[in-house]
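Excluded from the complex is one protein chain; the other protein chains are retained at their positions.
As written, the chains take the letters A and B, and residue 1 is the first residue of each chain.
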Amino acid sequence: MSLDKATVARIATLARIRVAEGDLDRMVGELRNILAWVEQLDAVETAGVDPMTSAVEVTLPQRDDTVSDGGYVDSILANAREPVKSGAGGFFSVPKVVE
Amino acid sequence: MGALTDLTIADARDGLRAKKFSARELASAHLDAMAAMRDLNVYITETPERAQEMATASDARLARGEGGPLEGVPLAIKDLFCTDGVLTTAGSHILDGFKPPYESTVTANLWRAGATMLGKANLDEFAMGSSNTTSFYGPVKSPWRRPGDNRDLVPGGSSGGSAAAVAARIATGAIGTDTGGSIRQPASFCGIVGVKPTYGRCSRWGIVAFASSLDQAGPLTRSVRDAAIMLRAMAGHDPRDSTSVPRPVPDYEKALTGDIRGLKFGIPREYRIDGMPPEIDTLWERGVAWLKAAGAEPIDISLPHTKYALPTYYIIAPAEASSNLARYDGVRFGLRVPGESLDDMYEKTRAAGFGAEVRRRVLIGTYVLSAGYYDAYYLKAQRVRALIARDFADAFRKCDVILTPTAPSAAFAIGDKADDPIAMYLNDVFTVTVNLAGLPGISVPAGLAAEGLPLGLQLIARAFDEETMFRTAGVLEAAAGFKAKPPMLGA
Partner (left out) sequence: MLIAGETGDWEMVIGLEVHAQIVSKAKLFSGAATVFGAEPNTQVSFVDAAFPGMLPVINRHCVEQAIKTGLGLGGTINEVSIFDRKNYFYADLPAGYQISQYTRPIVSGGTVSLDLADGTTRTVGITRLHLEQDAGKSLHDQHPTKTYVDLNRSGVALMEIVSEPDLRSPEEVGAYLRKLRAILRYLDTCDGNMEEGSMRCDANVSVRRPGAPYGTRCEIKNVNSVRFVMQAVEYEARRQVTLIEDGGTVEQETRLFDSARGVTRSMRSKEHAHDYRYFPDPDLLPLVLDREMIDAIARRMPELPDAKKDRFMREYKLSNADAGVLVAERASAEFFETVARGRKDPKQAANWVIGELFAALNRQNRTIDASPVTATALAGLLDLIDNGTISGRIAKDVFALMVETGSDAASIVEEKGLRQVTDVAAIETAVDKVIADNAAKVTDYRGGKQALFGWFVGQVMKATGGKANPSAVNDILRKKLAG
């Protein structure tokens, strides 16, 4: 599976990381090398092997349905850029989204 | 700088209890040493006020005859652990100014045990690296140098600041995280002890996530006993982490009996890799001899999928990371680069906020999870991972513990391997299997390479059998008698 510039550009968009046009070629090279290296795995026979789903052998713990968290809007907004107060609460803000 | 910074945790604990010195004196000695060694770039944030406050409180408790198992012991905290009200960066520009309004479970456990925080230790950005050179805050210099060679060396990584702090005697102990070898490899490079516990042993709550199925917190110390003391304080079930295991935590120090008679230790033939310096092989042989001399029996074992562990890791870890790092988007915390639209802001913020290695891994991870490639890469890797875990399960039917080198080389100079990601990844060839299988591993300093740099040996045990791991490590440590210190500290 060979990686091209268009694919890297698409992946970068999916990951929301701006890659300058001029950096694409270098990026293609780097990623191709790494992918070629990990493709060694093709040599491993894995027919009938279930993929590992967890490194621990316990079942999913479940908690009770009680309200035990939240209610600290100031802490939630304390690290935010451009928070907006509103009544007893407040909002995060981002550039306007057009739907 | 006197003897106070040279004490092990066990000695400091005993000295404090016996009132030979106070926790404040111990903290101050370290804070002074930290100031004198800022050139190493070990700490991203020093917390002297907090250290003094905590030490003062420890002195009060000690005066009342109270105090926990780490009362007054000054520690360096890898800057991947969220600490309440204290800048937490993960070594990344993207967490600019982030002060968590909460404390990680592991650090909270340490503070409850009485420990003192000296500061937040430098690391590879988001723990992605094996040399501590990817930090936005600059590389950490190892306190070690090759005799007659002035080049700065890497401390290993990603917990490079933590390892360097302990080796340079500017922390009595430290905590790190280990996703593919990030505690054990820097411990080996810095001539100290590093433990990656069983997956699920320490809570991941409040640790900035890199690869959730692999990340584990663990101690870096100057003795096996210190690591045992620290791990006991750090570990334990946490209902806030669904992968934390509800098992009691044993008193690991009690496991250090020095008696390994009858123990079977495995020697995996696949760990003898091409191009490994012969002195590492020699050291490994020596390790075998030491354990044999103590009455243990060597067993040849096979871990046939070893050579696939790194490629497996470099699919799974970036895949998980690409998703774990999606939350760094400029909205709720950290860096924001303004943009014309929401996506423009995301793309600019993440391009500016993440360094080259993080960007590379996020892109690889995004690719291997994307439509059409998921089965070929991610699912394939999880199947191979199952085979690697099965290799260990088979091996542990024949032996109780496995002995290997920790890393395929000693420390290298800052800047080496910088242009070759894969060469850098190979640092973790002996450690990464342990993370993939979720097992506990420890690196014990075992000798010096010809060039005068430390080398470690690794012991791997069954899941949740840290006691056998510590017991064997204690014997290895005693036999190796590693006493070397970084030359900069003087004799």
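Just so it is clear, contacts are C-beta pairs under 8 Å (C-beta built on N, C-alpha and C of every residue); 3 or more make two chains touch, one makes a residue touch a chain.
Keep in mind it's a predicted model, so treat the numbers as computed, not measured.
Student: Any idea which chains on screen the missing one touches?
Tutor: Even though it is not drawn, that chain still touches A, B.
Student: One chain is left out of this view; which of B:E320, B:D391, B:D428 or B:E477 touches it in the full complex?
Tutor: B:E320
Student: May I ask you to list the residues on chain B that touch the chain which is not drawn?
Tutor: 81-82, 88, 90, 95, 98, 100-102, 104, 204-209, 211-213, 239-243, 319-320, 322-323, 326-327, 329, 331-333, 342-343, 346, 366, 369-371, 374, 378
Student: Need a quick check: the contact residues on chain A for the chain that isn't drawn.
Tutor: 13-14, 16, 53-54, 56, 58-71, 73, 75-77, 82, 84, 86-99
By our rule, only the chains that are shown with their structure count from here on.
Student: How many angstrom lie between the CA centroids of chain A and chain B, rounded to a whole number?
Tutor: Chain centroid spacing, chain A to chain B, equals 24 Å.
Student: Taking the complex as given, what residues does chain A use to touch chain B?
Tutor: Residues of chain A touching chain B: 1, 3, 7-8, 11-19, 27, 30-31, 33-35, 37-42, 44, 46, 49-56, 58, 60-61, 63, 72, 75-76, 78-82, 92, 94-97.
Student: Residue numbers of chain B touching chain A in their complex, please.
Tutor: Within the complex, chain B contacts chain A at residues 97-99, 101, 199-200, 213-214, 239, 242-243, 245-246, 305, 307-308, 311-312, 314-315, 322, 326, 329-334, 336, 338-348, 350-351, 354, 359-360, 362-364, 366-367, 370, 373, 376-377, 379-387, 389, 421-422, 436-438.
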